[in-house]
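After the structure tokens below, expect a handful of questions from me.
For this view, one protein chain was removed and the others were kept in their places.
What follows is chain A.
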Amino acid sequence: MAEKSFSTHVNQIYLPGDSVALSKTDEISSAKIVIGPGIRKYGKQILVTKPGVLRTKASPATYWIDCHHKRYVPARGDDVIGVVTNKVGESYKVNIGSSEEASLSSIAFPGATKKNKPNIQIGDLVFAKLLIASIDMEPELVCVNSLGENVGLGVLSTSGFLFTVPLHHIRKLLNPECTLLKSLGKALSFEIAVGMNGKIWIKAKSVKQTIALARAISISEHMNKEEMNKLCRKFVDRQAGF
């Protein structure tokens, strides 16, 4: 487990109910401490709610549990891929794999106004950011930043390919130290959208290339850095042989 992870601070395995001890410097310092997913505060205790490996990060001091997931629980600020399932008045209902469907306002697109709405059909894929993700309310998506600018969010082309991988694999792919996507990108021309809800959308020049890429990404789930590099080299060789 330890060597497969890209995090620098690797601690032990924790189970739900275990209490987490802060490091001595964090205990003393008056700086804010961030408690990430998998950890909760009960009174003075800090308890673990998910089974996994405890990870920490400095500045700001952050503690979270890294664990294997398949079901997505919406979290504010995540970028997700969803399928538009319905249109209700001014907003769309989007399936993002959570327990409840998210809503996406038709005005929350770059350059959209009440009169000038984006052209979205039922069944389209959207790459959007979660603006509201609370346990009691319907999640809300947006496709713009706070200034109303285009930041790469929006409708994904229908000629791509969507597949699902476990959530921990998504985190591994998006880790700045993971080079898989970059080295695949050196070999092939393609565009990709990686949603934190476990969905990956890929579009390459041909169907053959798209399938090969999707396959390479999904088999890298349990690979470490060297194995990933090896896979990339093999992949590049095979692409050259086409």
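The rule is simple: a contact is a pair of C-beta atoms (placed from the backbone, for glycine too) under 8 Å apart; a residue touches a chain by one contact, two chains touch by 3 or more; residues count from 1.
One rule holds for everything that comes next: contacts and distances are computed from a predicted model.
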Omitted chain per UniProt, picking from "AP-3 complex subunit delta", "SUF system FeS cluster assembly SufBD core domain-containing protein", "Protein FAM114A2 isoform X1" or "M-phase phosphoprotein 6", is "M-phase phosphoprotein 6"
Which residue of A:102, A:165, A:204 or A:217 touches the chain not shown here: A:204
Hidden-chain contact residue, picked from the options A:78, A:101, A:124 or A:140: A:78
Which listed residue, A:83, A:155, A:181 or A:236, touches the chain dropped from view? A:181
Which parts of chain A are in contact with the chain that was left out? 7, 30, 32-37, 41, 43-44, 55, 57, 60, 62, 64, 75-79, 127, 133, 150-153, 171, 174-176, 181-182, 184-186, 188-196, 203-205
